[in-house]
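A short write-up of the structure that comes next.
Left out: one protein chain. Kept in place: all the others.
Entry: chain A
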Amino acid sequence: MLKSTFTPFFSTIPAKPRFPKPLPSTILRALTQSAPPVRQNTSLTIFPPPTSAYVHLPFCRKRCHYCDFTIIALGSSSSSNQPEDDPRMVNYVQLLCREINATQVKTNPPLETVFFGGGTPSLVPPKLVSSILETLRLKFGLSLDAEISMEMDPGTFDGEKLKGMMELGVNRVSLGVQAFQEELLKSCGRAHGLKEVYDAIEIVGSCGVENWSMDLISSLPHQTPEMWEESLRLTVEARPPHVSVYDLQVEQGTKFGRLYTPGEFPLPSETRSAEFYRMASRTLSDAGYEHYEISSYGKKGYQCKHNLTYWKNKPFYGFGLGSASHVGGVRFSRPKMMKEYNGYVENLENGLVDCGGSKYIDVKDMAMDVVMLSLRTSRGLDLKSFGEAYGSSLVVSLCEVYKPYVESGHVVFLDEQRRAMTVDELNSFKLNEEEIEKSLAYIRLSDPDGFLLSNELISLAFAVVSP
(Lines give C-alpha, C1' and ligand atoms only; values in the text may rest on other atoms or scores of the structure.)
Protein backbone atom coordinates (compact mmCIF):
# COMPACT_ATOMS: atom_id res chain seq x y z
CA MET A 1 0.00 0.00 0.00
CA LEU A 2 2.75 2.38 0.96
CA LYS A 3 4.86 1.53 -2.01
CA SER A 4 2.30 2.71 -4.44
CA THR A 5 2.02 6.03 -2.73
CA PHE A 6 5.69 6.75 -2.58
CA THR A 7 6.36 8.66 -5.66
CA PRO A 8 8.22 11.90 -5.69
CA PHE A 9 10.96 11.33 -3.25
CA PHE A 10 13.53 13.52 -4.71
CA SER A 11 12.11 16.36 -6.53
CA THR A 12 13.83 19.29 -4.96
CA ILE A 13 14.62 20.39 -8.41
CA PRO A 14 11.90 19.60 -10.91
CA ALA A 15 13.28 16.34 -12.12
CA LYS A 16 12.85 15.48 -15.70
CA PRO A 17 10.08 12.96 -15.28
CA ARG A 18 7.75 14.94 -13.03
CA PHE A 19 5.74 12.81 -10.73
CA PRO A 20 2.28 14.06 -10.56
CA LYS A 21 1.00 12.31 -7.48
CA PRO A 22 2.12 13.97 -4.28
CA LEU A 23 2.55 11.77 -1.30
CA PRO A 24 -0.32 12.38 1.05
CA SER A 25 1.17 14.44 3.79
CA THR A 26 -0.81 12.58 6.39
CA ILE A 27 1.05 9.42 5.64
CA LEU A 28 4.33 11.20 5.57
CA ARG A 29 3.65 12.87 8.83
CA ALA A 30 2.91 9.54 10.34
CA LEU A 31 6.11 8.26 8.88
CA THR A 32 8.23 11.12 9.99
CA GLN A 33 6.88 10.81 13.46
CA SER A 34 7.45 7.17 14.02
CA ALA A 35 10.26 6.87 11.53
CA PRO A 36 9.78 3.33 10.40
CA PRO A 37 12.22 2.22 7.80
CA VAL A 38 10.25 2.22 4.63
CA ARG A 39 10.84 -0.67 2.40
CA GLN A 40 11.46 0.77 -0.96
CA ASN A 41 11.50 -1.12 -4.16
CA THR A 42 13.85 0.07 -6.79
CA SER A 43 11.22 0.41 -9.38
CA LEU A 44 12.34 2.81 -12.03
CA THR A 45 9.15 4.72 -11.79
CA ILE A 46 10.32 5.90 -8.42
CA PHE A 47 14.02 6.40 -8.94
CA PRO A 48 15.13 7.28 -12.44
CA PRO A 49 18.39 5.75 -13.58
CA PRO A 50 21.49 7.88 -13.12
CA THR A 51 22.88 9.91 -15.98
CA SER A 52 26.05 10.78 -14.12
CA ALA A 53 29.04 8.70 -13.25
CA TYR A 54 31.89 9.35 -10.84
CA VAL A 55 35.06 7.42 -11.62
CA HIS A 56 37.70 7.22 -8.96
CA LEU A 57 41.33 7.12 -10.09
CA PRO A 58 43.19 6.90 -6.81
CA PHE A 59 46.80 7.25 -7.92
CA CYS A 60 48.99 10.00 -6.58
CA ARG A 61 52.71 10.47 -6.54
CA LYS A 62 52.52 11.10 -2.83
CA ARG A 63 49.94 11.93 -0.24
CA CYS A 64 49.39 15.59 0.51
CA HIS A 65 49.57 16.49 4.19
CA TYR A 66 45.89 17.39 4.45
CA CYS A 67 44.53 14.49 2.41
CA ASP A 68 42.46 11.64 3.80
CA PHE A 69 40.92 10.49 0.54
CA THR A 70 41.23 7.01 -0.77
CA ILE A 71 44.45 7.17 -2.71
CA ILE A 72 47.29 4.95 -3.78
CA ALA A 73 50.67 6.68 -3.57
CA LEU A 74 52.86 5.52 -6.39
CA GLY A 75 56.07 6.83 -4.92
CA SER A 76 58.91 8.69 -6.56
CA SER A 77 59.88 5.80 -8.83
CA SER A 78 57.16 6.60 -11.30
CA SER A 79 58.10 9.62 -13.24
CA SER A 80 55.04 11.56 -14.10
CA ASN A 81 54.97 11.02 -17.81
CA GLN A 82 55.86 7.42 -18.29
CA PRO A 83 53.72 5.28 -16.03
CA GLU A 84 52.13 3.74 -19.10
CA ASP A 85 52.86 0.27 -18.03
CA ASP A 86 52.68 0.64 -14.29
CA PRO A 87 50.96 -2.64 -13.52
CA ARG A 88 49.15 -1.09 -10.56
CA MET A 89 47.34 1.28 -12.87
CA VAL A 90 46.77 -1.26 -15.59
CA ASN A 91 45.33 -3.77 -13.16
CA TYR A 92 43.23 -1.19 -11.39
CA VAL A 93 41.68 0.10 -14.58
CA GLN A 94 40.91 -3.45 -15.65
CA LEU A 95 39.16 -4.06 -12.37
CA LEU A 96 37.33 -0.76 -12.66
CA CYS A 97 36.06 -1.69 -16.10
CA ARG A 98 34.92 -5.04 -14.77
CA GLU A 99 32.95 -3.21 -12.13
CA ILE A 100 31.32 -1.00 -14.74
CA ASN A 101 30.43 -3.98 -16.84
CA ALA A 102 29.05 -5.95 -13.94
CA THR A 103 26.78 -3.12 -12.82
CA GLN A 104 23.16 -4.08 -13.12
CA VAL A 105 21.28 -1.75 -15.34
CA LYS A 106 17.59 -1.85 -16.05
CA THR A 107 17.28 0.95 -18.54
CA ASN A 108 20.23 2.92 -19.69
CA PRO A 109 19.84 6.49 -20.73
CA PRO A 110 23.16 7.87 -21.94
CA LEU A 111 25.40 9.50 -19.41
CA GLU A 112 25.28 13.30 -19.31
CA THR A 113 28.26 13.77 -17.02
CA VAL A 114 31.36 11.81 -16.15
CA PHE A 115 33.79 12.94 -13.50
CA PHE A 116 37.27 11.50 -13.10
CA GLY A 117 38.23 12.24 -9.54
CA GLY A 118 41.06 11.11 -7.41
CA GLY A 119 43.71 10.74 -6.44
CA THR A 120 45.34 12.38 -9.41
CA PRO A 121 43.51 11.19 -12.51
CA SER A 122 45.92 13.11 -14.71
CA LEU A 123 48.60 10.58 -13.75
CA VAL A 124 46.67 7.87 -15.56
CA PRO A 125 47.79 7.39 -19.16
CA PRO A 126 45.22 8.43 -21.77
CA LYS A 127 45.26 4.88 -23.09
CA LEU A 128 43.77 3.63 -19.84
CA VAL A 129 41.33 6.55 -19.58
CA SER A 130 40.25 5.66 -23.06
CA SER A 131 39.39 2.13 -22.05
CA ILE A 132 37.30 3.40 -19.15
CA LEU A 133 35.38 5.84 -21.32
CA GLU A 134 34.90 3.14 -23.92
CA THR A 135 33.51 0.79 -21.31
CA LEU A 136 31.13 3.46 -20.07
CA ARG A 137 30.07 4.25 -23.59
CA LEU A 138 29.30 0.62 -24.34
CA LYS A 139 27.53 0.06 -21.08
CA PHE A 140 25.45 3.22 -20.74
CA GLY A 141 26.08 5.34 -23.79
CA LEU A 142 27.58 8.78 -23.61
CA SER A 143 25.57 11.80 -24.56
CA LEU A 144 27.12 13.81 -27.38
CA ASP A 145 27.30 16.90 -25.21
CA ALA A 146 28.23 15.04 -22.07
CA GLU A 147 30.38 16.94 -19.58
CA ILE A 148 33.48 14.86 -19.01
CA SER A 149 35.61 16.34 -16.22
CA MET A 150 39.00 15.34 -15.00
CA GLU A 151 40.93 16.45 -11.97
CA MET A 152 44.44 17.33 -13.07
CA ASP A 153 47.37 18.37 -10.97
CA PRO A 154 50.13 20.71 -12.11
CA GLY A 155 53.25 18.80 -13.01
CA THR A 156 51.46 15.61 -13.99
CA PHE A 157 50.64 16.40 -17.58
CA ASP A 158 51.99 18.19 -20.60
CA GLY A 159 50.26 19.54 -23.67
CA GLU A 160 50.46 16.27 -25.45
CA LYS A 161 48.84 14.36 -22.64
CA LEU A 162 46.11 16.90 -22.22
CA LYS A 163 45.41 16.85 -25.93
CA GLY A 164 45.25 13.10 -25.74
CA MET A 165 42.68 13.31 -22.99
CA MET A 166 40.66 15.87 -24.93
CA GLU A 167 40.63 13.65 -27.98
CA LEU A 168 39.07 10.95 -25.81
CA GLY A 169 36.29 13.33 -24.92
CA VAL A 170 37.49 14.96 -21.71
CA ASN A 171 36.14 18.49 -22.05
CA ARG A 172 36.46 19.95 -18.59
CA VAL A 173 39.57 20.21 -16.44
CA SER A 174 39.60 20.74 -12.73
CA LEU A 175 43.07 22.07 -12.05
CA GLY A 176 44.37 21.41 -8.54
CA VAL A 177 46.44 24.53 -8.02
CA GLN A 178 45.58 24.95 -4.32
CA ALA A 179 47.88 27.93 -3.72
CA PHE A 180 50.11 30.43 -5.51
CA GLN A 181 52.86 30.47 -2.91
CA GLU A 182 55.83 28.22 -3.17
CA GLU A 183 56.15 27.90 0.61
CA LEU A 184 52.50 26.95 1.04
CA LEU A 185 52.63 24.33 -1.69
CA LYS A 186 55.64 22.88 -0.03
CA SER A 187 54.28 22.94 3.49
CA CYS A 188 51.13 21.15 2.51
CA GLY A 189 53.08 18.47 0.78
CA ARG A 190 52.04 19.07 -2.78
CA ALA A 191 54.06 17.18 -5.36
CA HIS A 192 54.49 20.29 -7.50
CA GLY A 193 55.86 23.79 -7.15
CA LEU A 194 54.77 27.20 -8.33
CA LYS A 195 56.45 26.89 -11.69
CA GLU A 196 54.37 23.80 -12.49
CA VAL A 197 51.27 25.79 -11.57
CA TYR A 198 52.00 28.47 -14.10
CA ASP A 199 53.01 25.86 -16.67
CA ALA A 200 49.76 23.98 -16.13
CA ILE A 201 47.67 27.11 -16.56
CA GLU A 202 49.60 27.81 -19.72
CA ILE A 203 49.06 24.29 -21.05
CA VAL A 204 45.33 24.37 -20.31
CA GLY A 205 45.09 27.65 -22.18
CA SER A 206 47.20 26.61 -25.13
CA CYS A 207 45.29 23.36 -25.58
CA GLY A 208 42.11 25.33 -25.87
CA VAL A 209 40.33 23.85 -22.87
CA GLU A 210 37.41 26.18 -22.69
CA ASN A 211 35.73 24.77 -19.61
CA TRP A 212 38.07 24.52 -16.66
CA SER A 213 38.17 25.13 -13.00
CA MET A 214 40.87 26.48 -10.75
CA ASP A 215 40.82 24.69 -7.43
CA LEU A 216 42.15 26.49 -4.36
CA ILE A 217 42.43 25.72 -0.68
CA SER A 218 42.01 28.42 1.93
CA SER A 219 43.12 28.42 5.57
CA LEU A 220 46.35 26.56 4.95
CA PRO A 221 48.95 26.67 7.72
CA HIS A 222 50.95 29.92 7.66
CA GLN A 223 48.62 31.37 5.06
CA THR A 224 48.28 35.13 5.48
CA PRO A 225 45.51 37.38 4.17
CA GLU A 226 48.08 38.85 1.76
CA MET A 227 48.83 35.41 0.37
CA TRP A 228 45.19 34.59 -0.01
CA GLU A 229 44.50 37.87 -1.68
CA GLU A 230 47.33 37.17 -4.08
CA SER A 231 46.02 33.70 -4.84
CA LEU A 232 42.59 35.06 -5.57
CA ARG A 233 43.98 37.85 -7.73
CA LEU A 234 46.14 35.47 -9.75
CA THR A 235 43.20 33.15 -10.12
CA VAL A 236 41.04 35.88 -11.54
CA GLU A 237 43.87 36.87 -13.87
CA ALA A 238 44.11 33.31 -15.18
CA ARG A 239 40.45 33.68 -16.20
CA PRO A 240 39.16 30.18 -15.44
CA PRO A 241 35.40 30.00 -16.06
CA HIS A 242 35.04 28.11 -12.77
CA VAL A 243 36.73 28.31 -9.40
CA SER A 244 36.42 25.91 -6.48
CA VAL A 245 37.51 27.21 -3.09
CA TYR A 246 37.86 24.52 -0.51
CA ASP A 247 38.35 25.37 3.10
CA LEU A 248 41.02 23.26 4.71
CA GLN A 249 39.53 20.57 6.91
CA VAL A 250 42.02 19.18 9.33
CA GLU A 251 41.17 15.50 9.23
CA GLN A 252 42.12 12.89 11.75
CA GLY A 253 44.83 10.56 10.59
CA THR A 254 46.43 13.08 8.25
CA LYS A 255 49.76 14.71 8.84
CA PHE A 256 48.00 18.00 9.47
CA GLY A 257 45.69 16.25 11.90
CA ARG A 258 48.69 15.18 13.91
CA LEU A 259 50.44 18.52 13.74
CA TYR A 260 47.73 21.12 13.98
CA THR A 261 44.58 22.11 15.81
CA PRO A 262 41.97 24.09 13.89
CA GLY A 263 41.95 27.73 14.89
CA GLU A 264 45.43 27.56 16.41
CA PHE A 265 48.72 28.74 14.98
CA PRO A 266 49.97 28.09 12.39
CA LEU A 267 46.46 27.57 11.13
CA PRO A 268 44.49 30.79 10.87
CA SER A 269 42.11 31.65 13.67
CA GLU A 270 38.43 31.02 13.15
CA THR A 271 37.92 34.72 12.57
CA ARG A 272 40.69 34.92 9.98
CA SER A 273 39.54 31.75 8.31
CA ALA A 274 36.06 33.19 8.02
CA GLU A 275 37.62 36.33 6.58
CA PHE A 276 39.35 34.21 3.91
CA TYR A 277 36.00 32.82 2.94
CA ARG A 278 34.51 36.30 2.71
CA MET A 279 37.46 37.51 0.66
CA ALA A 280 36.94 34.73 -1.86
CA SER A 281 33.24 35.40 -2.05
CA ARG A 282 33.79 39.13 -2.54
CA THR A 283 36.70 38.93 -4.96
CA LEU A 284 35.19 36.27 -7.15
CA SER A 285 31.73 37.78 -7.19
CA ASP A 286 33.27 41.11 -8.19
CA ALA A 287 35.07 39.30 -10.99
CA GLY A 288 31.79 38.03 -12.39
CA TYR A 289 31.57 34.59 -10.84
CA GLU A 290 28.37 33.35 -9.36
CA HIS A 291 28.81 31.80 -5.93
CA TYR A 292 26.43 28.98 -6.75
CA GLU A 293 27.47 26.53 -4.06
CA ILE A 294 29.32 26.84 -0.76
CA SER A 295 32.67 26.13 -2.35
CA SER A 296 31.93 26.65 -6.05
CA TYR A 297 32.03 29.72 -8.23
CA GLY A 298 31.19 29.78 -11.91
CA LYS A 299 30.82 32.20 -14.76
CA LYS A 300 27.44 32.05 -16.43
CA GLY A 301 26.94 28.67 -18.06
CA TYR A 302 30.00 27.14 -16.40
CA GLN A 303 28.61 25.55 -13.29
CA CYS A 304 29.89 22.04 -12.91
CA LYS A 305 27.04 19.91 -14.19
CA HIS A 306 28.37 16.83 -12.53
CA ASN A 307 28.60 18.38 -9.07
CA LEU A 308 25.12 19.78 -9.51
CA THR A 309 23.78 16.24 -9.55
CA TYR A 310 25.11 15.95 -6.02
CA TRP A 311 23.53 19.15 -4.77
CA LYS A 312 20.27 18.30 -6.48
CA ASN A 313 20.22 14.93 -4.75
CA LYS A 314 20.07 13.25 -8.13
CA PRO A 315 21.29 9.73 -8.67
CA PHE A 316 24.79 8.96 -9.90
CA TYR A 317 26.93 5.94 -10.43
CA GLY A 318 30.18 5.56 -8.60
CA PHE A 319 32.97 3.36 -9.92
CA GLY A 320 36.29 2.54 -8.40
CA LEU A 321 37.98 2.20 -5.08
CA GLY A 322 36.12 3.88 -2.23
CA SER A 323 33.73 5.71 -4.53
CA ALA A 324 30.22 6.59 -3.52
CA SER A 325 27.12 6.06 -5.61
CA HIS A 326 23.51 7.08 -5.28
CA VAL A 327 21.37 4.65 -7.22
CA GLY A 328 17.79 3.63 -6.64
CA GLY A 329 17.58 5.90 -3.61
CA VAL A 330 20.49 4.18 -1.93
CA ARG A 331 23.81 5.73 -1.10
CA PHE A 332 26.59 3.22 -1.18
CA SER A 333 30.33 3.49 -0.68
CA ARG A 334 32.68 0.96 -2.16
CA PRO A 335 35.48 -0.59 -0.11
CA LYS A 336 38.48 1.65 0.43
CA MET A 337 41.01 -1.18 0.51
CA MET A 338 42.14 -2.73 -2.74
CA LYS A 339 41.65 -6.29 -1.60
CA GLU A 340 38.12 -5.71 -0.42
CA TYR A 341 37.32 -3.73 -3.53
CA ASN A 342 38.55 -6.63 -5.63
CA GLY A 343 36.27 -8.97 -3.72
CA TYR A 344 33.42 -6.55 -4.13
CA VAL A 345 33.84 -6.54 -7.91
CA GLU A 346 33.95 -10.32 -7.97
CA ASN A 347 30.76 -10.52 -5.96
CA LEU A 348 29.18 -7.98 -8.24
CA GLU A 349 30.08 -10.12 -11.23
CA ASN A 350 28.59 -13.13 -9.53
CA GLY A 351 25.43 -11.27 -8.78
CA LEU A 352 26.03 -11.38 -5.02
CA VAL A 353 25.82 -7.67 -4.40
CA ASP A 354 23.51 -5.05 -5.64
CA CYS A 355 24.50 -1.61 -4.63
CA GLY A 356 21.34 0.03 -5.78
CA GLY A 357 18.05 -0.72 -4.17
CA SER A 358 16.57 -3.49 -2.07
CA LYS A 359 17.58 -1.68 1.07
CA TYR A 360 15.55 0.12 3.65
CA ILE A 361 15.27 3.77 3.00
CA ASP A 362 14.23 6.10 5.73
CA VAL A 363 12.04 8.96 4.65
CA LYS A 364 13.61 11.26 7.18
CA ASP A 365 17.06 10.43 5.87
CA MET A 366 16.00 11.37 2.40
CA ALA A 367 14.44 14.60 3.57
CA MET A 368 17.60 15.46 5.46
CA ASP A 369 19.74 14.77 2.44
CA VAL A 370 17.58 17.04 0.35
CA VAL A 371 17.83 19.83 2.92
CA MET A 372 21.53 19.39 3.47
CA LEU A 373 22.44 19.33 -0.18
CA SER A 374 20.12 21.99 -1.52
CA LEU A 375 21.02 24.47 1.21
CA ARG A 376 24.58 24.29 0.02
CA THR A 377 23.52 25.97 -3.19
CA SER A 378 22.52 29.52 -3.97
CA ARG A 379 19.33 28.16 -5.44
CA GLY A 380 18.37 26.85 -2.04
CA LEU A 381 15.62 24.51 -0.97
CA ASP A 382 12.63 24.34 -3.26
CA LEU A 383 9.74 24.49 -0.84
CA LYS A 384 7.09 23.34 -3.29
CA SER A 385 8.64 20.09 -4.24
CA PHE A 386 9.90 19.53 -0.71
CA GLY A 387 6.41 20.05 0.63
CA GLU A 388 4.93 17.70 -1.92
CA ALA A 389 7.38 15.00 -1.00
CA TYR A 390 7.59 15.38 2.76
CA GLY A 391 4.52 17.24 3.82
CA SER A 392 3.74 20.91 3.94
CA SER A 393 3.69 20.92 7.73
CA LEU A 394 7.38 20.17 7.60
CA VAL A 395 7.83 23.20 5.39
CA VAL A 396 6.03 25.32 7.97
CA SER A 397 8.29 23.99 10.69
CA LEU A 398 11.39 24.74 8.64
CA CYS A 399 10.21 28.28 8.01
CA GLU A 400 9.56 28.71 11.70
CA VAL A 401 12.96 27.49 12.72
CA TYR A 402 14.68 29.73 10.18
CA LYS A 403 12.66 32.84 10.78
CA PRO A 404 15.02 34.30 13.43
CA TYR A 405 17.90 33.72 11.06
CA VAL A 406 16.26 35.74 8.34
CA GLU A 407 16.34 38.63 10.77
CA SER A 408 19.95 37.94 11.64
CA GLY A 409 20.84 37.84 7.95
CA HIS A 410 21.85 34.19 7.73
CA VAL A 411 18.87 32.90 5.79
CA VAL A 412 16.90 34.31 2.88
CA PHE A 413 13.30 33.49 2.05
CA LEU A 414 12.55 33.90 -1.64
CA ASP A 415 9.41 33.99 -3.71
CA GLU A 416 8.80 32.34 -7.07
CA GLN A 417 10.54 35.23 -8.83
CA ARG A 418 13.45 34.84 -6.39
CA ARG A 419 12.74 38.13 -4.75
CA ALA A 420 13.94 38.11 -1.14
CA MET A 421 11.37 38.68 1.54
CA THR A 422 12.28 41.60 3.78
CA VAL A 423 12.34 41.27 7.54
CA ASP A 424 9.36 43.61 7.80
CA GLU A 425 7.39 41.49 5.38
CA LEU A 426 8.31 38.40 7.30
CA ASN A 427 7.23 39.89 10.60
CA SER A 428 3.78 40.61 9.29
CA PHE A 429 3.65 37.24 7.59
CA LYS A 430 1.66 34.33 8.93
CA LEU A 431 3.70 31.17 8.80
CA ASN A 432 1.01 28.73 7.78
CA GLU A 433 0.65 26.34 4.91
CA GLU A 434 -1.53 28.54 2.73
CA GLU A 435 0.52 31.69 3.12
CA ILE A 436 3.77 29.92 2.56
CA GLU A 437 2.46 28.28 -0.55
CA LYS A 438 1.25 31.60 -1.85
CA SER A 439 4.32 33.70 -1.35
CA LEU A 440 7.35 31.58 -0.56
CA ALA A 441 9.19 29.36 -3.00
CA TYR A 442 12.75 28.93 -1.73
CA ILE A 443 14.86 29.07 1.36
CA ARG A 444 18.54 29.73 0.84
CA LEU A 445 21.49 30.55 3.03
CA SER A 446 22.92 34.01 2.55
CA ASP A 447 26.30 34.56 0.98
CA PRO A 448 28.65 34.67 2.79
CA ASP A 449 27.13 34.81 6.31
CA GLY A 450 24.74 31.91 5.97
CA PHE A 451 27.16 29.77 3.98
CA LEU A 452 29.81 30.32 6.63
CA LEU A 453 27.54 28.90 9.30
CA SER A 454 25.91 26.31 7.09
CA ASN A 455 26.63 23.44 9.45
CA GLU A 456 24.81 25.20 12.25
CA LEU A 457 21.90 26.15 10.05
CA ILE A 458 21.51 22.80 8.39
CA SER A 459 21.62 20.95 11.67
CA LEU A 460 18.77 23.15 12.85
CA ALA A 461 16.76 21.83 9.95
CA PHE A 462 17.82 18.29 10.83
CA ALA A 463 16.35 18.73 14.26
CA VAL A 464 13.08 19.73 12.63
CA VAL A 465 13.01 16.81 10.22
CA SER A 466 14.11 14.24 12.75
CA PRO A 467 13.53 15.49 16.27
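One rule holds for everything that comes next: a residue touches a chain if its C-beta (ideal position, glycine included) is under 8 Å from a C-beta of that chain, and two chains touch if they have at least 3 such contacts; residues count from 1.
In the analysis below, contacts and distances are computed from a predicted model.
Trainee: Have a look at "ubiquitinyl hydrolase 1", "UBC core domain-containing protein", "Translation factor GUF1 homolog, mitochondrial" or "V-type proton ATPase subunit a" and point out the UniProt protein name belonging to the hidden chain.
Mentor: Cross-referencing UniProt, the chain left out corresponds to "Translation factor GUF1 homolog, mitochondrial".
Trainee: Taking the full complex into account, find the residue in A:C64, A:L96 or A:M372 that is in contact with the omitted chain.
Mentor: Residue touching the absent chain, from the options given: A:M372.
Trainee: With the full complex in mind, choose from A:S244, A:T283 or A:S385 the residue touching the hidden chain.
Mentor: Only one of A:S244, A:T283 or A:S385 touches the chain omitted from view, namely A:S244.
Trainee: Out of A:V90, A:V236 or A:A274, which touches the unshown chain?
Mentor: Considering the complete complex, A:A274 is the one touching the chain left out.
Trainee: Using the touch rule from the top, list residues of chain A that touch the missing partner.
Mentor: Touching the chain left out of view, chain A contributes residues 54, 56, 69, 115, 117, 244-247, 249, 270-271, 273-274, 277, 294-295, 307, 309-310, 316, 318, 323-326, 331, 333, 368-369, 372-373, 404-405, 408, 410, 451-460, 462-463, 466.
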